[in-house]
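For this view, one protein chain was removed and the others were kept in their places.
Right, chain A next:
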Amino acid sequence: MLHEHDGRRPVVMAADLIARQAGIRPGMALAHARSLIADLATFEGNRKEDEAALERLAAWCLWLCLLTSADPPDGVWCDTSGCAHLYGGEDAMLEVVRERLEALGYHIRLALADTPGAAHALARFGRKRDTLVPSRGTAAALDPLPVAALRLPTETCEGLIRLGFTRIGDLRRTARAPLTRRFGDLLMRRLDEALGVRPEPIRPVIPLEAIRAQRQMVEPIGTAEALAVVIAELVDEISEILRQRGQGARQLDLVCERVDGTLQPVRVGTASPVDQPAHLRRLLQERIAVIEPGFGIEVMTLTVSHHEARQTTGDQTVLERGQNGDGDLACLVDRLCNRVGASRVFCLTPRASQIPERAQAQSPVTQDAADPTSTFSFVRPIRLLDPPKPLRVEAEAESGAPQRFVWDGRTHRVRGADGPERIQGEWWLSDSEFHAARDYWIAETEHGERFWLYRQGDGTHSWTGDGAWFLHGLF
């Protein structure tokens, strides 16, 4: 528990979960708290240091997105527009954030919404621990929250509750003028900000020693060619700085300020530190299509939000690194990653498992990955049906081999079959696989087509599987 002095007496500033369960609330007198728990451990709090720590946390959050801001006393705003795809969607992004912050020892509540105000409200007053508000669903999500969620002074909140306005929904549906007259314009401003009617800029944290370049245009620009020219200039400037410092960029943020005051962020990442202007230029220029210039772009800022020391080889030939990133595999992989999402560019690597669909993993493409030597011993089809398709076997031989089956609306007669290859379930992974077994057969039809079929279970014991047949691939 932390305490502070409010001028008259020491009061509780913050309490942990156990203390709160004992009835200790922030704002309570320290003597009162001590009387509730005899062996209360209290330390003196320091709001200034807390704020500084929050600023540091906001700066730490820059890995997530390029605009973050502290929201004192206890929040951090992150403007993740255009970043979610890098983590494989918004759900996955929240997962990542939670994981990383919890690893640092924070207890957090997350909310993702269209406006900073709404996110603030939902993170503190939402029902769930993590809230994800769909685009345009802000009003509906805010309606059931108490008015205190709107970042209003305590007097205003109390006044509203006295008048019978307990929920944000009540405020939204009532006439605005009388309320403004009574409580001042802050109330309606907060409401509009939360609903996104009035834009609320957040003051972004600018990391120290950021490598950045900026161009302010005399005339707003809007064509792809013009953007490409500016990007090329910015990249040249940045890569010069990077080279001098011996660093390579891992992540670049391009922020375009439009005439109407909105920001258009573009973020690109690289797999390894890069300082080649051609490479970076190509990455950014590929993303021009996602910039919406609107009435024109006035200011463009390029920031290196993540950089690492680069291992210089020194003797790269000019030809290898072509003029526009041609012929450079790293550049290609980065471009593909930025285009379709990093999780959708991968290598297939073998994994030790007998179950065919688990026998491979998707791993990120790295430049110097040693070719994995695998020990595949049995024949496998080159493509697997995922999930395996159920099929009807009309006749089975004594050995258990399928003799006639229906697939794709046609009956196939089996000319020859090879099997069974029995694969036992991986009981160390889950209980349901404890006795499970599959019998795989390679069945050749009269027309010469080869099917890879399996039967769930060993055919005699019902606990190994229900005997249903599946098609898992073709040869």
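We adopt the following convention: a contact is a pair of C-beta atoms (placed from the backbone, for glycine too) under 8 Å apart; a residue touches a chain by one contact, two chains touch by 3 or more; residues count from 1.
In this section, contacts and distances are computed from a predicted model.
S.K.: Can you match the unshown chain of the complex to its UniProt protein name from these: "MetW: methionine biosynthesis protein MetW", "CO/xanthine dehydrogenase FAD-binding subunit", "Branched-chain amino acid ABC transporter permease" or "Protein ImuA"?
M.R.: Listed in its UniProt record, the absent chain's protein name reads "Protein ImuA".
S.K.: Looking at A:Leu40, A:Ile291 or A:Ala417, which makes contact with the chain not pictured?
M.R.: That would be A:Ala417, which touches the missing chain.
S.K.: I'm checking contacts with the chain that's been left out. Which of A:Arg339, A:Arg404, A:Arg422 or A:His435 qualifies?
M.R.: A:Arg339
S.K.: Check the options A:Pro10, A:Gly196, A:Pro381 or A:Gly459 and report the residue that touches the missing chain.
M.R.: Of the candidates A:Pro10, A:Gly196, A:Pro381 or A:Gly459, A:Pro381 is in touch with the missing chain.
S.K.: By the contact definition given up top, give the residues of chain A that touch the hidden chain.
M.R.: Touch with the absent chain occurs at residues 315, 317, 319-320, 322, 326-329, 331-333, 335-336, 339-340, 344-350, 356, 359-360, 362, 365, 369-372, 374, 376, 378-386, 407-408, 410, 412, 415-418, 442, 444, 446-451, 473-475.
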